[in-house]
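The complex is shown incomplete by one protein chain, all other protein chains being positioned as in the whole.
Each chain carries a letter (A, B, C, D and E) given by its place in the written order, and its residues are counted from 1.
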Amino acid sequence: MDEQLRGKLKAVSTATLATALFKRGFRNQMIQGVLPLRARAGSMVGEAFTLRYIPAREDLNSIDVFSNPAHPQRAAIEQCPPGAVMVIDCRKDARAASAGNILVTRLMVRGVAGIVTDGGFRDAAEIAALDIAAYHQRPSAPTNLTLNQAVDINVPIGCGDAPVWPGDIVVGDTDGVIVIPAGIAAEIAAEAVEMTVFEDFVAERVMGGQSIVGLYPPTDPANLDLFKTWRTAKQR
Amino acid sequence: MDEQLRGKLKAVSTATLATALFKRGFRNQMIQGVLPLRARAGSMVGEAFTLRYIPAREDLNSIDVFSNPAHPQRAAIEQCPPGAVMVIDCRKDARAASAGNILVTRLMVRGVAGIVTDGGFRDAAEIAALDIAAYHQRPSAPTNLTLNQAVDINVPIGCGDAPVWPGDIVVGDTDGVIVIPAGIAAEIAAEAVEMTVFEDFVAERVMGGQSIVGLYPPTDPANLDLFKTWRTAKQR
Amino acid sequence: MDEQLRGKLKAVSTATLATALFKRGFRNQMIQGVLPLRARAGSMVGEAFTLRYIPAREDLNSIDVFSNPAHPQRAAIEQCPPGAVMVIDCRKDARAASAGNILVTRLMVRGVAGIVTDGGFRDAAEIAALDIAAYHQRPSAPTNLTLNQAVDINVPIGCGDAPVWPGDIVVGDTDGVIVIPAGIAAEIAAEAVEMTVFEDFVAERVMGGQSIVGLYPPTDPANLDLFKTWRTAKQR
Amino acid sequence: MDEQLRGKLKAVSTATLATALFKRGFRNQMIQGVLPLRARAGSMVGEAFTLRYIPAREDLNSIDVFSNPAHPQRAAIEQCPPGAVMVIDCRKDARAASAGNILVTRLMVRGVAGIVTDGGFRDAAEIAALDIAAYHQRPSAPTNLTLNQAVDINVPIGCGDAPVWPGDIVVGDTDGVIVIPAGIAAEIAAEAVEMTVFEDFVAERVMGGQSIVGLYPPTDPANLDLFKTWRTAKQR
Amino acid sequence: MDEQLRGKLKAVSTATLATALFKRGFRNQMIQGVLPLRARAGSMVGEAFTLRYIPAREDLNSIDVFSNPAHPQRAAIEQCPPGAVMVIDCRKDARAASAGNILVTRLMVRGVAGIVTDGGFRDAAEIAALDIAAYHQRPSAPTNLTLNQAVDINVPIGCGDAPVWPGDIVVGDTDGVIVIPAGIAAEIAAEAVEMTVFEDFVAERVMGGQSIVGLYPPTDPANLDLFKTWRTAKQR
Partner (left out) sequence: MDEQLRGKLKAVSTATLATALFKRGFRNQMIQGVLPLRARAGSMVGEAFTLRYIPAREDLNSIDVFSNPAHPQRAAIEQCPPGAVMVIDCRKDARAASAGNILVTRLMVRGVAGIVTDGGFRDAAEIAALDIAAYHQRPSAPTNLTLNQAVDINVPIGCGDAPVWPGDIVVGDTDGVIVIPAGIAAEIAAEAVEMTVFEDFVAERVMGGQSIVGLYPPTDPANLDLFKTWRTAKQR
């Protein structure tokens, strides 16, 4: 993805992005119920590369299926582009693992920006220590094959009740993960950057004792003047 | 599908099929949480024809999307083969409709054997009155577009936590819906027919006052003799 | 409420109303998870009269609180206007009753059109037999005081995850209950009546063997001509 | 159990019993989330005979375990006393059956008054047709062994979040099932009979147009006089 | 509120308070399912100041509603008294934010003791860093307007299934948040202080190797003597 766009999105929050999306009629882009395994500086940003699981059927999911290098779970790990975010549709079921430490390490080494599942990871403490952003519902030790079968790579999926289309821009921070439709990512990023500047100003004013009335939102024009001055001073 | 196989399966219950599957290591073939809109004589039987929904994104799901005859939901209605069962992956979300009366009527007219969703139907009372079997979680009036977007036809899906592969044999009765892997449908049907004969014998004996000990299962050989005689007399 | 409006709404379904509301950007007006205690001819229609419950505190909810005629639950029963629909915010908690047979009988005698709770009624079989529409989640025998305390009459509430403002128009059928914002009830009703005429035409055509392509929606102009003729013939 | 007590309880509702229990500080005796497979005249009444299930471990639950007549599920069916109600702790899990038609038929033939599970029955339509009261959460076809293992007979259990002690008096009607502690069953029954007479009077008055104010509860002494007259006339 | 009372409550745990309330028949005063965003020394204590949300209706909740300084959410932020705890009824729905960093900062600056929602906060990491106690279910980035509409200030509400009346005393620690009815706060606090002294003694004895038998509770009088001595020595 465009590195300037990535840079902008790394510096804004999912909360700000959610508001920008809300203004355009998008109410359902937050992946519900997932949190980062570890807080990190800067948001996770990348294009969505998706993986779809269905419930496992016992005869199709013995331990030896992974001997096949074309198995969709393993293939996805090797195909996910550097800089992308792998997003897994695990049907919000965290009773068995979506993936574990070795696979996520491989993604990290390959330069993938992050991995998100609406299920859970096994080896969660080890994944948390890796240099790749990871989001899930909760840790889950049972092998993936217990309840999940990977069937599709890079198709539109649902994840945590949000629609995720391949190529959408995925952003994650400590509040969770949001999905920006590809076609509006640039305008959303631009607006979010502007909103962030203003919110930083407001936060500073409120911390200094000013009331939110007339300031947030800035219905009192005096506050817009103050903002202008502040922004110039801050060179933002 | 083979009409002899269909005939056998129409005469056995999902409970009996579930036991036959359990004996072969399948523990997860029941579509959990769906019931028929109306009790009918004889089981619903047909090959699975699947439809996959994901969460709706607002800009892709305005009311005019149905003007496109290639829209997957509408295309599926016209493509589902006569005698098949349409199975919809609605992510167990019944807050918006999976389909309504007009589409299900079209399936009925086209000779489709049944329709199953792990979400809900709108116009449920009218669908219940049609001459096609229908199974869902609960009625749901909001239009499909509110929360669902059809994206795939005849791919493997999850429905009510069960795996459903296109071509699997789907059987439904008043207890719900079960999915038989295509490759073992014939042997499962044969075994279920045999089990049903024996269970009918047992039910009659128990109704007549016999204890279940030694009869169910028939650990006392005398009961196997009784069964043999009964079966001959009943010509089954 | 206006009796002409009531008449129109009695003749349309919640599914059709949901679509008309969806077209105007309302995605959340269906009271989720409630069903009628008994199917009835014609929809329930009336203005919302609301009752708000909070969790019961033991010292404020002994059995003798009902001796007070000003107790909000009992006052609401006597104040709810004839023709209105009482809607109770029971926090989607059906572990104790929202009301029972005697109170609902009183509403019926007073001419109230219906009662809706996102909890459950006790004496459900007796309420089902009354000549008043009633909707709930499931039967629930424990006295209201066990878990609920009525605190407010005719304030805005949530019911089954939908917003309900006093004076909104509430419509219920076998699919459930929908809430029409008061200010647009007339236009929604008018549109729903028109939609119903067209859907009846479509249902008849589909039952007669016509494909949905070009008919539903009517992208083929020939179908609009057929509709015109049909409508004239039917005098609708 | 005492047949006079049984007679009294057959004629009162679970709602009335719940109120009598509430007055004595019992808030949690209703088995939550279970309904009868079929409405019947007169309440189900009997002493609790319990059966406890735990999650099934695969190696202990192959299909041949039922060959052992001492298997707790099968033993319980033969041991449950006539007139009693079998109550099963299925951990509120209805993904596999608690029992099926043959076992429930055996209970019926043996004179057992009813069976209750917080899971589900297979062959639900056939059980509904039997002459024994049965209550569950929903139908469930998969064999019991899939997820359940019977381990204990007649120990204290939880069922639908209610405590059930062997010998407690279990009463079921169309609202569900309630559990009366054995030691207070007689006084609860006596009070419920009295309450029922008064509620029948109130229902008749309300049906005739009287307001609930001063009547329900009877804070206006005039209503107590009316009641006295009514009761004498009705010979109750 | 009385500062001596506040001081006592800051030094006791919600667990101890829950037991003191249980002894008086209160079983439902814990706000279920909320945790602090950050562990802090000393309990959060303050009088309840409540805010009630209902589900958002799209036409009433565009982004510009916050331009109105009388909007109940914004008004509440400016009205909540210093030393109080703002408690929000968000219907246990954490899919959209109850509030964010700027509003909580304003509460902090105004001297409010804490904020509690049964939904979730956006900007959760920033709120965690503030010098004000905050409790929620989980982080949630989507703007409040997505699913919530503030309608009432300082009315009785439910929060996490507990009743909260304005003026009740709210206490929070790492186990969660409990609500003490205003009228008994002084006696509950006094008893909890006493209980805490005894529990500290017990904990020390148990850590030193003594059995809990006869000590917890102190059925062996020797332990009461030991306690007396210990208490004198500790000057508590």
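Following the convention adopted for this analysis, a residue touches a chain if its C-beta (ideal position, glycine included) is under 8 Å from a C-beta of that chain, and two chains touch if they have at least 3 such contacts.
The shown structure was predicted, so the numbers you read here are calculated from the model rather than taken from an experiment.
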| item | value |
| --- | --- |
| Neighbouring displayed chains - absent chain, whole complex | A, D, E |
| Identified contact with the non-displayed chain, of E:L9, E:M30 or E:I77 | E:M30 |
| Option from D:D2, D:E58, D:E187 or D:D225 whose C-beta touches the chain left out | D:E58 |
| Chain not shown, touching residues in chain E | 13-15, 17-19, 22-23, 27, 30, 32-33, 35, 39, 173-176, 178, 199, 202-203, 206-207, 209, 211-214, 216-217, 219 |
| Residue ranges of chain D at the interface with the undisplayed chain | 25-29, 54-59, 91, 93, 149, 151-152, 155-158, 161-163, 165, 181 |
| Absent chain, residues of chain A that touch it | 63-64, 66-67, 69, 74, 77-78, 95, 97, 100-103, 105-106, 109, 122-125, 138-143, 145-147 |
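The rule is short, and it goes like this: only the chains that are shown with their structure count from here on.
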| item | value |
| --- | --- |
| Other chains in touch with both chain C and chain D | B |
| Most distant chain from chain E, judged by the mean position of its C-alpha atoms | B |
| Per Cα centroids, the chain farthest from chain D | A |
| C-E, B-D or A-B - pair sharing over half of the C-D contact pairs | B-D |
| Intercentroid distance (Cα basis), chain E paired with chain A, Å | 31 |
| Multi-chain contact residues (two or more partners), chain E | 27 |
| Arrangement of touching chains [line / ring / star / complete / other] | other |
